[in-house]
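Missing here is one protein chain; the remaining ones are kept as they sit in the complex.
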Amino acid sequence: MPDVSYTLAEIVGRLGGEVLGDAQTRVSQIATLSSAQAHQISFLANLKYRGQLAQSAAGAFILGRDAAGASARPRIIADNPYAYFARVSALFNPPPEAVPGVHPSAVVHPAAHIADDASIGANAVIEQGAQIGAGSIIGAGSVVGADCIIGTGCLLYANVSVYHGCMIGDRVILHSGCVIGADGFGLAPDGGRWLKIPQIGRVIIGNDVEIGANTTVDRGALDDTVIEEGVKLDNQIQVAHNVRIGAHTAIAACTGIAGSARIGAHCTIGGAAMIFGHIEIADRVNVSTNTLITRSLTQPGTYTSALPFSEHSEWLKNAVQMRHLDSMAKRIRALEKKLGELEKNQHE
Amino acid sequence: MPDVSYTLAEIVGRLGGEVLGDAQTRVSQIATLSSAQAHQISFLANLKYRGQLAQSAAGAFILGRDAAGASARPRIIADNPYAYFARVSALFNPPPEAVPGVHPSAVVHPAAHIADDASIGANAVIEQGAQIGAGSIIGAGSVVGADCIIGTGCLLYANVSVYHGCMIGDRVILHSGCVIGADGFGLAPDGGRWLKIPQIGRVIIGNDVEIGANTTVDRGALDDTVIEEGVKLDNQIQVAHNVRIGAHTAIAACTGIAGSARIGAHCTIGGAAMIFGHIEIADRVNVSTNTLITRSLTQPGTYTSALPFSEHSEWLKNAVQMRHLDSMAKRIRALEKKLGELEKNQHE
Partner (left out) sequence: MPDVSYTLAEIVGRLGGEVLGDAQTRVSQIATLSSAQAHQISFLANLKYRGQLAQSAAGAFILGRDAAGASARPRIIADNPYAYFARVSALFNPPPEAVPGVHPSAVVHPAAHIADDASIGANAVIEQGAQIGAGSIIGAGSVVGADCIIGTGCLLYANVSVYHGCMIGDRVILHSGCVIGADGFGLAPDGGRWLKIPQIGRVIIGNDVEIGANTTVDRGALDDTVIEEGVKLDNQIQVAHNVRIGAHTAIAACTGIAGSARIGAHCTIGGAAMIFGHIEIADRVNVSTNTLITRSLTQPGTYTSALPFSEHSEWLKNAVQMRHLDSMAKRIRALEKKLGELEKNQHE
């Protein structure tokens, strides 16, 4: 736990914004409105919750300009209070710093290259020809394959696996259990059996990417799989071979992206979405949770295919009709035709 | 394989129930009706399968009261034969016992505290300030982060990752590849880029929880993620930051629970369900397989949204109509209106 504190004046000195009330108020951590204590600062990201300010025990607040008058307590006014909160939290909770050196239990191949101030954790394994950049941290039990290049300031948590030949940019975070560069699912049918297609591409990961726990990114079949800079992947996502994910796209947990799909930049993809292979998704597309995208999307916008839930007995009655939609549509057409004829007859 | 045997009399002496037939019948393992041999005991959990008793080669049975007369073989009569089967199986197949001590290849920080009779496996890593309770087993290659507290009688299988500061109760089982305490997916949009929000909460896991292989439970953003006592999580489940799962809830594989959702106690959630963030689910709710829960559920009951499958060519015809449901509903309304007018005209 961090042991630092700042006055509101010091915070705005570093991060901008404006103090209302006592700028010498000292805070030592950030917390939610409901759990903050008097020595902590809290924040209001959405004006509709401003009723909670009075109940909060926080010593100070971060507020948007529209909420500047919602409390009389010491407060920092920021244009984007949620982003400001993120920055204040990073001030109190900086990422772990590398303790330079190789733990004696780590296994580093003599032909690997570890920057002097990188940190290689207990029982980590760095294979032949791999390079670990300055200030990077390789967590306990992680394995970096032969000829991988890991940039500077990266953070691989415990038990990460990076296969041979992958290239990872600077300030990349890989969470535990994520697997970078396993073989794509490449099979050729051959007389009732499957012939394995060697997967000889790599995974290329840009700067400032974060990849969640147990997410898998497969290496390319022939060309590379590419995750562009600033992409954020949540946990348990599957990225198949030869996928390309555009810069600053964020993808929520449990999503699957099939082979050779190309996702644009600045997209957001909800949890448990599935993206077909060999399709292209434009920049700034939003895909909803649980949605299956089966063809290319050329226009920004939000796309959805989730089924609304209902109480089970209600669902049973409706679900049975889903198998009769085509027949229902035909019966409606037949009714319209007959009714039209009846009307004509009546007017004659 | 266990090498123990018990007479039926000894079993009911330990576990209750009543013997019919020769109480001195000795059995040495439990098995299914179809694979049991003469020295084994089998069980009938559902009366409708009683026809299989005669074909079974088992030397004895566990039966419910309603099936007491369904076989003349030596048998134990129990109120809840399925739970009784679980207890008999635990008798023959006790969980692995800790071989106290730290394997020479394990890396234990000098400022960690390992109970004398705990067992730390080969190449496991216990970081600074972590505590491992009495009788707990840490499997090969597992990593317990700084300042974690692991209770007594826990079993972490191989290659488990627990991030710093997490608290785990007593008799908790964590299966291989599960990741406890990775960062939640907290991002603030900031001028076209994503700002990482430090995740400073913990994961708190109650007593008697079991968590499946490759399941991930993220640490809280500011407050904690909480798994209450007796919760059972299957494999490959994703639990996002600040979720709370109530006591004795069981969740099947591949389910995802988004941030800050609160699941009640004694719920069952089917496989591949998805639960939206920031919603609340009452106690004793059942969610069906593949169901997406998009809003709070205040009443116990069963909720479903799965789509029934059909033969592909049939599905094609029906699926195309799903995009016309709104128009179908409007056309039905129009038909009803016109037909009403026609009827009125005819009666005039």
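Per-chain residue numbering starts at 1, and chain names A and B are given in the order in which the chains are listed.
Definition applied: a contact is a pair of C-beta atoms (placed from the backbone, for glycine too) under 8 Å apart; a residue touches a chain by one contact, two chains touch by 3 or more.
As the structure is a computational prediction, the values presented were derived from the model and not from experiment.
From the set B:D147, B:D183, B:D218 or B:D234, the residue in touch with the chain omitted from the display is B:D234, counting the whole complex.
Only one of B:S176, B:T225 or B:N242 touches the chain withheld from this view, namely B:S176. Touch with the chain that is not drawn comes from one residue among B:R26, B:R193 or B:H324, which is B:H324. Remark: the omitted chain is touched by one listed residue; of B:V4, B:L47, B:A72 or B:A122 this is B:A122.
Residues 105, 107, 123, 125, 127, 141, 143, 145, 159, 161, 163, 177, 179, 182-183, 185-190, 192-198, 200, 214, 216, 218, 222-223, 236, 238, 240, 254, 256, 258, 272, 274, 276, 288, 291-294, 301-308, 310, 314, 317-322, 324-325, 328, 331-332, 335, 338-339, 342, 345-346 of subunit A touch the missing chain (whole complex, contact as defined above). Residues touching the missing chain, restricted to subunit B, are 29-32, 35, 80, 82-83, 85-87, 89-90, 92-93, 95, 103, 105, 121-123, 139-141, 157-159, 173, 175-177, 208, 210, 212-214, 230, 232, 234-236, 248, 250, 252-254, 266, 271-272, 289-290, 306-312, 315-316, 319-320, 322-326, 328-329, 332, 335-336, 339, 342-343, 346 (touch as defined at the top).
Operating definition for what follows: only the chains that are shown with their structure count from here on.
Separation between the centroids of subunit A and subunit B, computed from CA atoms only, is 25 Å.
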